[in-house]
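A protein chain is absent from this complex, but the other protein chains hold their places.
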């Protein structure tokens, strides 16, 4: 039996409903459009300059497929190496267990606050809320996470959780909610970054506990890797006495050498940089340098359930670059919050339903036109469109026993389309049915309003009517005429 | 070469002129084409919406209908993509059907593939003295990798002025049942696509899929905008 994940993996409303709400915010749409197009262009530029990009993708894909296949053994190897190097390794079946472990570890240090590196995994398990209810203040230090935390909002993007805000909105959030922020603070990004630096400086220098995620975990050596830009990560990873890292079990790579592939794929796909400003790698404890107590919490939370689907398990290869979000036309319009889960966009639409079980997130696999733009940019070649279709199948199969209007229509159409006589009759019936409408419209062969459920179509576009003569009717008529002409006048037959 | 035309259900019912255009193009090239009377649909809507069990009878019927032809040509990127990318996985539990699909796959072509790759023709002697723009539909572009094939064919059409479409590679928002399951997002995407089309000042929008064109044309008409939608096969036949 599959054990599914819990936490911030679904929202209160179905995607199509939530998206409608988000679409009604013009400023949000403008912000998303601007941001996604900026990063899209930058990614393309730095990917184009790598002649062996396809070869890197193929390696990345194969390494991750291999990790999935050997996951139990690699986890054991990772644990042994990390423990040997001085780390303490914990295992968590789900979000609640992971939160309990981390909360306990922070309390053991006697600290009442912790600094945090941006980590989608800790967002997934709602760690900040768990710490808060245990009386521990968790301070997000990544600029975008800080914005989201100050605004008491939720992340809307994997890489840039505050992508839905523009600079003026960020300035207002800082002015109103950041202690010590000047009323004269401008919306220049340099000034906003400076304000965050000043705000967090003391906190970094006095922090005793830090909480991180990890981008990669190296099985052979027990090494963890964090890829970042601002230096807040380095602050958290080197200054406090205690470091707690929550690591999804999908983050493994077999060997240190495999990082040569991912450290090329990730930054270019993610921030559109040749290399991100800072990458930190640490293995257990280094005497005299950095935290002297390091904990690693290995998290399942639905990943084993994802692994059990032979088609869907490729979602575990994701390295959270967010390139698929940035090129997705649906994400660009609906925004991250519409997906309900901390993992939005195309990759979220295949990760979230697998972590929670498709039944809990049945609208997400349908949150795509299957245009395939995501497939083309995925650095580890996840066939996102294919998995989306597969998960739609699982969503439909899960409700096989209940009869919906959609299922009745689909069954009927299947019955019609699998038999040419029924197909022909249905076509003629459709034409007869729309004939009065066609007569009414005269020459115009499109309709402005259709009754439910087709009203969803005519909500933003006209609908076409069946042709007066179908193609197959034309074919049969003209072939018959041609044959007749050939019989009547064999010499002219060829030119009819 | 025994060539079958799979006209597709949408073209059969709503856009017969596209099928007629393909017949005219092929016959003009001296190529005999057959239209198997048994043909109905490829099952794409069922499969893409998750109704795998319901798609199976349609797929079986399609394979039975087109078995035995040297080539199957369809004026639709998305129907050919359905056959090429989804059929293999959907039928893999039925070895006999899987073998038949494996036979059929390499012989199923979108129109521009058939004209350029199989027949080796690019100039069809067509004439269409209008300002047009071309929307490369997602399945044609990404699933089939048609590349410049349709544009190559259009570049030989006399009098045709092709205006590049800004954001051409971006989906129009149709997505089959997506357009009715997610009407708000679909409508927003359509809005942007229509705006880009209007910016070109073109009289006609061409594409390799009438389903996408129905969506785009419906949006343009809703705005009472001038550009007409037309399948590129009809331009090549003109």
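Going in written order, the chains are labelled A and B, and every chain counts its residues from 1.
One rule holds for everything that comes next: a residue touches a chain if its C-beta (ideal position, glycine included) is under 8 Å from a C-beta of that chain, and two chains touch if they have at least 3 such contacts.
Convention: contacts and distances are computed from a predicted model.
Missing chain, UniProt protein name: "Lactate utilization protein C", from among "histidine kinase", "Phosphoribosylformylglycinamidine synthase subunit PurS", "succinate dehydrogenase" or "Lactate utilization protein C".
In terms of the touch definition stated at the top, the absent chain reaches A within the entire complex. Summary of contacts with the chain left out: across A:6, A:212 or A:264, the touching residue is A:264. From the set A:283, A:418 or A:460, the residue in touch with the chain omitted from the display is A:283, counting the whole complex. Shown as candidates are A:6, A:103, A:121 or A:223; the residue that touches the absent chain is A:223. From the options A:124, A:142 or A:332, the residue with contact to the chain not on display is A:142.
Although one chain is not displayed, chain A still touches it through residues 3, 31, 34-36, 38-39, 42, 51-52, 55-56, 58-59, 62-63, 65-66, 68-69, 71-72, 75-76, 85, 90-93, 97, 141-144, 147, 159-160, 162-163, 166-167, 170, 189-190, 192-194, 196-197, 200-201, 204-205, 218, 220-223, 229-232, 234-235, 237-239, 249, 256-257, 259-261, 263-264, 267, 271, 273-284, 286, 288-290, 298, 300, 304-305, 307-308, 310, 313.
One rule holds for everything that comes next: only the chains that are shown with their structure count from here on.
Rounded to whole angstrom, the centroid-to-centroid distance between chain A and chain B, based on C-alpha atoms, equals 30 Å.
Contact residues of chain A toward chain B in the complex are 15-16, 19-20, 23, 29, 311, 329-330, 333-334, 365-373, 375-376, 386, 389-397, 406-407, 410-411, 413-420, 423, 427, 430, 446, 448, 453-454, 456-457, 459-467, 469-476. Taken together, the chain B residues at the contact with chain A in this complex read 7, 9, 11-16, 18-20, 23, 35, 37-41, 43, 45-52, 54-55, 57-58, 60-61, 85-86, 89, 138-139, 142-143, 169-171, 173-191, 214-215, 217-219, 221-222.
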